[in-house]
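One protein chain omitted, others in place.
Think of it as A, B and C in the order they're written, each chain with its own count starting at 1.
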Amino acid sequence: MTDISVQIGPVRFKNPVFIASGICGYAEEYSPLVNLSRLGGVVTKTITMRPRAGNLPPRIHELPHGMLNSIGLENVGLDRYVADKLPQLNQRPDVGVMVSVAAETEDEFIRLAEAFAARDGYAGLELNLSCPNVRGEALDQGRNPQLVERIARIVKDRIPDKSLWIKVTPNITSVADVARAAEQGGADAIAAINTVIGIDFDLATGRPVFARGSAGYSGPAILPIALQKVWECAKAVKIPIVGIGGIASIEDVRKFFLAGATAVQVGTVLYNDPGLPERIITALEQNPQWVTARALPA
Amino acid sequence: MTDISVQIGPVRFKNPVFIASGICGYAEEYSPLVNLSRLGGVVTKTITMRPRAGNLPPRIHELPHGMLNSIGLENVGLDRYVADKLPQLNQRPDVGVMVSVAAETEDEFIRLAEAFAARDGYAGLELNLSCPNVRGEALDQGRNPQLVERIARIVKDRIPDKSLWIKVTPNITSVADVARAAEQGGADAIAAINTVIGIDFDLATGRPVFARGSAGYSGPAILPIALQKVWECAKAVKIPIVGIGGIASIEDVRKFFLAGATAVQVGTVLYNDPGLPERIITALEQNPQWVTARALPA
Amino acid sequence: MAVFTPASAHEHRTTVLANRRLSRRYFLLRLARPDGFVEPAAGQFVHVAVPSIPGDNRFFLRRPFSIHDCSADFIDLVIVEVGAGSQALRRIAQGESVDFYGPLGQPYPLLAGKRVLGLGGGVGLAPLYYYGFRAPARLGDGYRLLYGARTKEDLFLDHIPLEPAGVTLATDDGSHGFRGNVVQLAERELAREPADAIFSCGPTVMMRAAQALAARVGIPHYASLENRMGCALGACRACVVPTTLEGDSPYRTVCHDGPVFDGSVLRWEELPVP
Partner (left out) sequence: MAVFTPASAHEHRTTVLANRRLSRRYFLLRLARPDGFVEPAAGQFVHVAVPSIPGDNRFFLRRPFSIHDCSADFIDLVIVEVGAGSQALRRIAQGESVDFYGPLGQPYPLLAGKRVLGLGGGVGLAPLYYYGFRAPARLGDGYRLLYGARTKEDLFLDHIPLEPAGVTLATDDGSHGFRGNVVQLAERELAREPADAIFSCGPTVMMRAAQALAARVGIPHYASLENRMGCALGACRACVVPTTLEGDSPYRTVCHDGPVFDGSVLRWEELPVP
């Protein structure tokens, strides 16, 4: 069976196919439907220092070619995550776990990084600097390249032997600037993209469908946008790019590789077709040249 | 028949339904399929000082829920426009014409503004400061609020009795900042949005489908994004907002009004359903309350 | 409440055995029971992918449906046509295939030897019918089921055993059975003969009234809730409802902590009414 493993920073992953953050919770939840150990890895729901209750329901809204979500980073918080959730997966060393984390201050990032530096049983951290579903800019450092560079360095210094991915938002003027800053700060990869900011209205009530109004747009409709951001990042940095956004078929995954991605994360489509990630992996094993094909002169 | 006319700056338009720039050329081309005098108005293909040949074909690419275009502002240039095209429409005073213009320098904007100030037979100018399909940033002033304010003032000072609309790009961090700048500069309305930057690849060739790589994404897939930008602008400025992006039904139009739009422009859907604008107008005449409904406390 | 083991959720591809109209707005979707489909408990549901043109993703989210009946050979769903997805399901022809996973969620508790009064509103009859008359593990005579709809045309009665042995009917307009809603009928029934618990499934307003009644009478009330779902596995946190429970979050998931909840812990005023 062909080797399609990929190296991202200090860590080697058995293949380039991951499940995106927030899609499958802390991973274990999806074990009845997805063979987790078959995947390159799983990115967890974003963890914050303190537990978060998340936004008022309703939290998702279907659209013809995707969906809007307004989950609001509901999560159990750092302490319960390392106490309850991480150990679950430690019992499954065959599953590559990228822990997604977000924080409000550089100090919080230091404490998060130190908490994980002290533990094992995960492959690395993905910093979510770009959640469109939380109030204020405290959790939206992704707009500010200088801040991104500092945060990347703060974390990477503390987990040198783990893989550090910076997840970027598409809702800014230049993802290239942010990608360069992350690279400067020592990030091992750029994960692009998070959801595209969008909104929908309920004609019956005359109000937005979500209490918070705007929400995060995901699914096939955002594929061309995600591909373009990966394309932009690939031209800007030398570190690997993890492509995310709108994947719903093996063809979509091939396009991410052409755009310059080293690996991909499968998101919303999992709700519709939980078997897809494993089918993608099988197809890539049969066609390893797809993984290395690039539209850009490398 | 109910009056659904709308006032935008110094000009009153017979209804709030327009055809978006670049969709129907210089308007006359669509007269066999659309009753132009039934519309609130038509926005022309963007005009530049000198003629532009546009990009290498192919120039459009279909996607499941929209399309990508890379036309590249092909147009006849100012001189031929005012010599040949504008007079055509002068013979049809019943058609409200917004002329879309773009320029590379403030000086060019002055000359464009003066050229139009000296003429009549049009309702106003829409400044395209945001075309994703031309090289460099010369034609992409829409990212820079200060520049937007200066350009708006330059033009408005010269056409005080015409309607001046500033068309904004969604591909920036804050459309609200640009909208505020345009309002400061004396614009009569914000037109939101231009196409969303995207890309697609041809798996057969392993290359982007367009010679220039990235292109402009339009059609139903971008509706939630466009609605969100209008929502953001409506909270930021007092001047009217003209909603553009992904309209494919009367329900979509109602959502733009809820988001805070005073008028709308119908774009790509015209290729699929040229009868839609007139059906929308009839529906609005029968339900004038839809035009004034807002989700925001006005 | 029974702890649901997600291990029972498997992805299945199966065939449509029948798809027929039951009443004005309801239809029955009968699926061949696939191998390995775990025996469902009353109140559990399946998460169904709505078929669409190949390569298209018109219906991106699956639709959750309660199990109305289940035998060795088939799984029955009773579906009301509300939006585009349920209409698309109505169009699936016999012999076509459908993907789903399940059974999912927390079922109604099995209160052996207790007197349970079931209140089914509209399509909410499904899990309570299964609970009382079809589920392998079910109460005997202790179970009374009341079934209400807006009007006669909305009731679906085939296979439904009627009084005295079975179901008592109510219609808001009195066009069939008791005139009034099913909660008003429940008050009369409780006056006639008390119960140890109320189970409800139906419109939120109806279940809210059932909660008030249960509180007045001082008996427990278990309600089966609805909400929009993504994963249906407790992973995405999309389907939460507000509760009075302690913990990091007041929210619980309809897909995994529910759909059946002890009504006394729900913040009824804040429930989303999809």
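As a convention for this text, contacts are C-beta pairs under 8 Å (C-beta built on N, C-alpha and C of every residue); 3 or more make two chains touch, one makes a residue touch a chain.
Remember, predicted model here, so these are calculated numbers, not experimental data.
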Please identify which residue in C:38, C:84 or C:137 touches the non-displayed chain.
C:84
Check the options C:24, C:58 or C:134 and report the residue that touches the missing chain.
C:58
Which of B:24, B:82, B:152 or B:295 sits in contact with the chain that's absent?
B:24
Taking the full complex into account, find the residue in B:41, B:64 or B:260 that is in contact with the omitted chain.
B:64
Which parts of chain B face the unshown chain closely enough to count as touching?
22-26, 29-33, 45, 51-54, 56-67, 69, 71, 74, 76-77, 80, 219-220, 248-249, 268-275
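The working rule: only the chains that are shown with their structure count from here on.
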Going by C-alpha centres, which chain is most central here?
A
Most remote chain relative to chain C, going by C-alpha centroids?
B
Take the average of all CA coordinates in chain A, do the same for chain B, and state the distance between these two points in whole angstrom.
35
Report, in whole Å, the distance between the mean C-alpha point of chain B and the mean C-alpha point of chain C.
49
Do you know which chain B residues sit against two or more other chains?
64
Where chain C touches two or more other chains simultaneously, the residues are 55, 57
